[in-house]
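Showing just some of the chains, left in place.
The first chain written gets the first letter, and so on, giving A, B, C and D; residue counts start at 1 in each chain.
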């Protein structure tokens, strides 16, 4: 998620479009108990006449790549310039703000996690009395099941208002956190195996990356949790009493998600520790091998060197049994040293 | 405890049964001061007529493996669909929620701990004015002593209401934490011995596992502690004043349990540290052995190599006393080096 | 302090006597401004008639090893069954509870600390309008100075009520924390010397033990501090206004004690760190010795080995000055390497 | 940012000018919807007559190097002696204080960050009903865009009061934090590459410096965040209701900036950890090479030394096939040892 910042000292109300964000694709969903219409909107102006009817309206904007369109939408739904800035200058911290005629809600959608990296996408909600506008950074989302439920005639969602739709979308976003977090958990479990198998810098770097990913996820979930709590606690006008019970359920899911993240973060931290210990342990083993071999052969080599000297007067050299006696002495030294190492417990298996 | 999550975007009220959870076995206990009946229930419908009487009713459901039965129970006791979801989608964080006609309470039962692993099982309570429903993930629990007390004619429990029974079960669950935590404590004590005996990666992995188990236990106890406190503080309607004094006792036990867990967690963390230090210490010992042996013999070997050379003109070679003089020099070198090491304190015992 | 727990699911009011706790020795102290009586009580029943008089009564129970006696005392002073359980099921967290006719206070007495271990003993107070009952786990305490002050005719304590006596005992318990903590501090100071002297696993294990002891002490002082604060803040009925000023002094002492413990804990943690660093430092020194010796002699040994070969055609071998030239070359190599090490700063003293 | 402290015991109201701070350069900006004047002020006295008019006045003081000028300004704007002290004795913690006729606000301007170091400069605001005075330590700032907006006839800023100008400057200061923090983030990313490339003490020192820089930045942002929050919460008189909505935006930016700093700090801490692990890993590799080579050749060297001995009676020496047999034995030993190392996984690539 590239950070999209205005330049320093820019006048309020100047939009800096996120690089690479596609031109907005606007889809309008209008429904009540009996009817459901979904159509692509070419120009924001077309929406105006739908707002006058009795249907509940969901305007779904995917892509933020055209300033003119955004300002038209802002005017249509009376969105404050600072709010439209926050929608465009992704990523914003998840937060909610009450305006005269609507509630603003910033959330983040997570995806991926298989390879230790996650995709982040800001989803902004404008929740009005009978309409809902959502802004997404890119095309593609996790809302397909909601669209299916809207199009199904018998679904309860059709009988509820825009607030309930906002809840359903928010619930879907939060539910989608769990598979991502679990993917990260699986990555950590794999890394744990690698750590105890004694692998090298690659494991370390992967562990370091996944910990940093978990931090990013945490920074998405914690503020969202506070935001949902704020919606419940402040009795946000735009949410009916019935929906607020369901928001409490979303809050519980946020708490669960953040607890899972914390658990994995602690696991990651402890794994880093284990990594250091495993490396130290390996070193010990290596050093033991070196020390045992060196310590046994160094004195023997010295002895053999001694009797390789060419001094003219070396009485032992001329004795018949010198050689076998020396071999015996060498054997004795070896066994003594081996015994010493054994007593110290150096041959204990792992 | 396998995590049982609904799929993303599922409609509220869709149940995802925990994999491997057996078909519900329902037992009904009905009692007052004078009588006590306990019977297996084949079909939830049979319970209805018991609810109309004056007896206190405990419906104990073990196993969550049949959706139809669960919905029937939900209807019988007017359980909210979100509540029945939470009962089925184990594990929930321990929490309590007040509904119009009953209080919902989620707890976790712990078992094991001998081998550094614990078993977790969600126990959900529906506490009504004169009835108590408990849902357990699996068959088998720690409530046998309560059942004995119910069946004993003179027991005080028989004279109390459903709230007191709920307290007694909750108390039993919390009391059962202590042996589990103590088992974990014993595992840590064993690991401490192993650490100072200088064992390898096995110890490390076991330590890492037990720390992660303690985290899991902590995540079960802390929210339960808050939950019990909430029951006391919020003056939960379903609990009479007399029972609330006993709940305070349960709260104290939760505090004690969580303190024990914290103590063991700190012990575990400090043990990890000790492990690293012990490994470093061992390395030092090994290196000392290698260095002492190498440093003493390396110059001697060089000297013997020197006089093994075959140059035609090497005057020392032809002197009569060269050999004994060289031996003397070698002895001198060895003693000097040993003295150097001794002065540095390398032979100090541990 | 062995943990004395009831078995899981035990009925409230079942006492599990602490293993090894002696039979209760009851001493009654009765006093007012003019008179003072102290006598051993064989049977709790004897106390009843003293309670009717005008004297202030202190019943000191040392040892919890007889259930019957405890229940008799409970009945005599109307102690709640849950309270008597807490008195017996040691150790309880320090806490205070108000009952209709008396205040319950649980504290812990510390002793020892010289060898890094402390003795813990639970002292429970029942503070009534004109009487004070104390329960101790074992015989022997730190209250001798209080007994002397009671028996001394002119002492101000004689003119005060049971609440002031309770304060005096509590003050003595807290004052006795300081020498224990200072003993632990001395142990840490000794360990600090050992750490920088580079001692081995023994130091490590001692450090690890003392840190765990400090944790235990902390878990005794912090809740006591909160408990005393609660007595002051809640305007506990049983303590007169005048005594509450003195309780503030006890609270200050608790704060001082807990700050000392925190200071020693931070010292201990930093010492653990220093230990690791010292060990690493030692390793560096050892490796330097090995590397300097090996690196200098290994090429020399190679050279001497080279001219120890027996090839028939080795021209250098037959030149007259080969030997002195080679010795010169060897000297040169040694000096070059020594210079290299010196430039790298390996001979800098510590 | 050199710390500029009064000497101990100095009388309140004694100014200690920051060393090297230039003589104040005062610029006066006076504007309303229709007109805009900007002129350099030689002497503070010249400002007085501007204050009487209807224009909004911004007095920008760059440099604190002349006591007389500062006192004149203090008198002109009735600045409290303690306030003028805080303006001069840089650096102050960002804070705000309400006085009878104006609000005092201390902030810090950041610059640089490319090389892991940041420049800090205190900017103090005196926000009066129709005037704004800013004091900067040095000449040069990030306010050029604001000056351009003031001089542009159609700019909304011209129609607003001094409070809105103060907001615009504050917003610019906070916006300027982001590129600095991102520069630091780039430095950390570079260091991360260096760490995994296994570079030495230079990397370590750079990492240590950047972490300390991040701490400094944190100590600038956190108190500013609280300060802005205080302005919003306390309904600071000098800020109109409309401006306060914009302050909330500044607050959000402060929160974002402080979160970025925290994220980089955690990254830095985890990088330190990685560094240690990478170094340990490298050591393992080095030791493996040494051990493999030594362990294979040490026994072979011993064997060759053995048959280099000059004993008169060494039967193997005189056998014809001894030499090839010995070569075979040596090959066998080498292969066995290589196999041993392979089985232990020492040749696994990284």
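Everything below uses one rule, namely that a contact is a pair of C-beta atoms (placed from the backbone, for glycine too) under 8 Å apart; a residue touches a chain by one contact, two chains touch by 3 or more.
A quick note: this is a predicted structure, and the numbers were derived from the prediction, not measured.
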Where 4 copies are displayed, count of copies in the complete assembly: 5
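The working rule: only the chains that are shown with their structure count from here on.
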Steps needed, at minimum, to go from subunit C to subunit D via contacts: 3
Rotational angle, Cα trace of subunit A fitted to subunit C, multiple of 5°: 145
Subunit D against subunit A, contact positions shared by both copies (same if over half, else different): different
Cα-centroid distance, subunit A relative to subunit B, in whole angstrom: 26
Subunit B-subunit D separation of Cα centroids, rounded to whole Å: 42
Junction residues of subunit C - those touching two or more other chains: 308
Pairwise touch network: line, ring, star, complete, or other: line
Interchain contacts, given as pairs of chains that touch: A-B, A-D, B-C
Subunit D-touching residues of subunit A, taken from the complex the two chains share: 3, 5-6, 8-12, 82, 86, 92-93, 95, 198-202, 204-205, 208, 211-212, 215, 219, 272, 275-276, 279-280, 282-283, 285-287, 289-290, 293-294, 297-298, 300-301, 304-305, 307-310, 314, 316-323, 326
Partner subunit A, residues of subunit D touching it in the complex: 142-146, 149, 155-156, 171-172, 175-176, 178-179, 182, 192, 196, 245-246, 249, 252, 255-256, 259, 263, 266-267, 270-271, 273-274, 276-278, 280-281, 283-285, 287-288, 290-291, 294-295, 298-299, 301-302, 305-306, 308-314, 344-346, 348, 350
